[in-house]
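Heads up, one of the protein chains got dropped from this complex, but the rest are sitting where they should.
Let's look at chain A:
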Amino acid sequence: MNYHWNWGIFWEMSPEGTGTYFDMLLAGLWWTLATSALAWIIAFSVGSVVGVLRTLRSGWVVMACNAYVELFRNIPILVQLFLWYFVLPEVLPAEMGRWLKTMPNAAFWTGSIGIGLFMSARVAEQVKAGLQALPRGQWMAGTALGLTTAQTYRYILLPTAFRIILPPLTSEMLNTVKNSSVALTIGLMELTAQTRAMQEFSFQVFEAFTAATILYLIVNAVVTLAMRWVEKMAAVPGYTTGH
């Protein structure tokens, strides 16, 4: 292959004049982390609520929540971000649309919320599956003890359900980090966007994408290790799940 390798490129000044190419990638990494963190907070909280509601014995609540999940998980994330960013401000009343468009860091907020809602549908599926995996006797025991529905979920069902679904939740967290790269389509200069910018400026494609690969691997390895630790801390002695 006729390619001119230059691994020293990272320490050269980027043409944007704000630092080296490595600084450019770090700035991107920061946005990736911020977007993933906010998106995950949204995904976990909204997803948990929707997931729980889907196991209630109320027909219309279950139906509404099923509709929510199907809507958010069946439309590609790329399309969803485009709709949030370009279409939503146009269909809102003019005043609100203008406010959305002139909001500082609009790409970050739109991206985080969009990815968060997309991922929340997947979290809701996991939470529902976790709750359904519990023996029905647990629910009955709670009722027999005179606990309200909320108390049954809070003290009996959710503590075990969340322990069961910790491994798939880790996967969803990793997916959130990876999906944050889609926000580049609405102009968020996160890690992948900065990598592409570096490639355009320097023409050192392989070096740029190697660095991005390594940075993503490190971030996700840290997430995986942290979640393993959480799993260990949360384990109840003598109670094994999922075996």
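In the analysis below, a contact is a pair of C-beta atoms (placed from the backbone, for glycine too) under 8 Å apart; a residue touches a chain by one contact, two chains touch by 3 or more; residues count from 1.
In this section, contacts and distances are computed from a predicted model.
A.B. asks: Which of "ATP-grasp ribosomal peptide maturase", "Glutamyl-tRNA(Gln) amidotransferase subunit A", "Amino acid ABC transporter substrate-binding protein" or "Carbon-phosphorus lyase complex subunit" is the UniProt protein name of the chain not shown?
C.D. replies: "Amino acid ABC transporter substrate-binding protein"
A.B. asks: Which listed residue, A:P89, A:G111 or A:G130, touches the chain dropped from view?
C.D. replies: Touches the omitted chain: A:P89.
A.B. asks: Using the definition of touch stated at the top, determine which of A:W11, A:W99 or A:F206 touches the missing chain.
C.D. replies: In the full complex, the listed residue that touches the missing chain is A:F206.
A.B. asks: Touching residues of chain A against the unshown chain: what are they?
C.D. replies: 1-4, 6, 15-18, 86, 89-90, 98, 101-102, 104, 106-107, 184-187, 189, 193, 196-206
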